[in-house]
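Yeah, one chain of the complex is gone here, protein chain that is, but the others are all in their spots.
The first chain written gets the first letter, and so on, giving A and B; residue counts start at 1 in each chain.
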Amino acid sequence: MCLALPMRITAVADDGTATLALEGLEQRASLALLPDAVIGDYVLVHAGYALSVLTEDEAEETLTLLAALAESAAAEDAEAASGRAAGSEAPGRPAAAPEASVKDAEAGGRA
Amino acid sequence: MTDATGRQPAERGPAKPAAGPDAAAAKPAAGRLRGDRVLLGHGSGGRLYRDLVAEVFVAAFSNPVLERLDDAAILVSPGRVAVTTDSHVVQPLRYPGGDIGRLSVAGTVNDLATAAARPLALAAAFIIEEGFALDELRAICRTMRETADEAGVPIVTGDTKVVERGACDGVFITTTGVGEVVVDHELGAAAVREGDHVVLSGGIGNHAVAILAARGEFDLKTDVVSDCAPLWEMVEGVITSLGGGATGSAGAGSPSTTALRFLRDPTRGGLTTVLAELAEGAGLGVEIVEDAVPVAPGVRAVCDLLGYDPFALANEGKMLFVVAPEASERVLAALRAHPYGRDAAVIGAVTAAHPGRVALRTPFGTRRVLDMPAGELLPRIC
Partner (left out) sequence: MAAPDAAARVVDALRHELAAVAASRPPATFMEVCGTHTMAIARFGLRELLPESVRLVSGPGCPVCVTAHRDLDHIVALARLPEVTLVTFGDLVRVPASRSSLAAERAAGADVRVVYSPRDAVELAAAAPERQVVFAGIGFETTAPTVAAAVLEARQRGLANFSVLSLHKTMPPPLRALLDLGETPLQGFVLPGHVSVVTGLDCYRFLADDYGVGGVVTGFAAHDVLRALIQLLQMDEPVIANEYTRAVRPEGNPVARGVLDQVFEPGDADWRGLGVIPGSGLRFKDEFAAFDAARRFTVDPGEALEPAGCRCGEVLRGVLDPAECALFGARCTPEDPVGACMVSSEGACAARYRYRGFDD
């Protein structure tokens, strides 16, 4: 276990609960275990409680990784292909890379 | 007695006089219903019953056949006839995107559509809980009428029973539909061939998620609405695109309509159940590309929160088609041209490998098996 979903805090109430949102889903969760969380934070929620604030570290790592694999993929393609059209995109670099965010990293993993 | 096809809304008008003792009761009595709740007496078959039928059901569903108030309606069909029935016990009765009324009509129209049958007539039987609000009943009948009009089908006969408070959940509706099959060849799993394409008319899971949120068992709000809709027009568009005649004539059945092998609407049990039935029935394998199956982000979010699989969730406005590969582009275009098929996609293909089993190809190129969902849908925390 355990199932936990990253959601963004859109409101914090006086009673220690927060409103969380993700793709049109709105849920209330308790901040009893994460009292310092604030509006705008992207948090992991499990069984109705926020457990952790997610950071952007992963997005940066993913970008580095994507850049690295773009190089290795390019090398592979160069070996394997003969007379293949280059195309407008560099092989292996997805157009979404510059926009990669924590959400994308999570979403990609859930795919 | 004159026969009626019972399927031309244009013929609506004053009821034709008919021989028989019930002629006098054919015109709906104005304003005889008293009070705002359904009483046990309304189900007893006497005067109260006649008032309920006249002022609620006939008033809402009005058409020449129904207004005769015969116990049976006579229909004429030039070709093969399909018949289907469905009971509807949804809670809550009203939810974002629909209500039990819309569901009861669309569900039966869609079952007929899976047989490539144009709906000719519907029958509707009601079991109503004593104390049910008449206004709510009228509203349900209104949406039934609207949905039936959308599908071009009249509600020609029905039945009403009233049970003691607590003996049913508000109202149960059973609809039976009769339709005319507009293709000549046999549809079904036996018609499916290796290499056929699997086409889905749109995103899955919306109905189940909308119901879940509306039931309020989990403290969540979502903007997902039920996809509940009658799909005959959309299916007819697909058949027409394959050169088929949907005008009611027996027709030569142009060879390309045989490109249509199998249709099923993924209701309870979801897409997974329909695919499993397809594979088992055809004795062939089915491979689905996971990323090709449309799932709305709002549905995905609720599923991720509760640990549900969108493939196992009920839909009430979706149709799955298995078609010959050379026809799938045309079928896709026909679906996407219709409001209920905008997000249609080819989601997979029939294969000789792993006969009887369904495989899902993940975005990573690996495969996993899709089995029928085991039982009731339960949220997980683990």
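Here is the rule we go by: contacts are C-beta pairs under 8 Å (C-beta built on N, C-alpha and C of every residue); 3 or more make two chains touch, one makes a residue touch a chain.
All values derive from a computational prediction rather than experimental measurement.
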Where the missing chain touches chain A, by residue: 1-4, 29-30, 32-35, 44, 46-49, 51-52, 54-59, 61-62, 65-66, 68-69, 72-73, 92, 94, 96-97, 100, 102, 104-111
Positions on chain B contacted by the hidden chain, ascending: 217-219, 291, 305-307, 354, 357, 359, 362-369, 371, 374-376, 378-382
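Here, only the chains that are shown with their structure count from here on.
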Centroid distance [mean C-alpha coordinates] between chain B and chain A, Å: 38
Residues of chain B touching chain A in the complex: 219-224, 290-291, 297-298, 300-302, 304-305, 307, 362-363, 380-382
Touch list for chain A against partner chain B, complex: 1-3, 5, 22-28, 45-48, 110-111
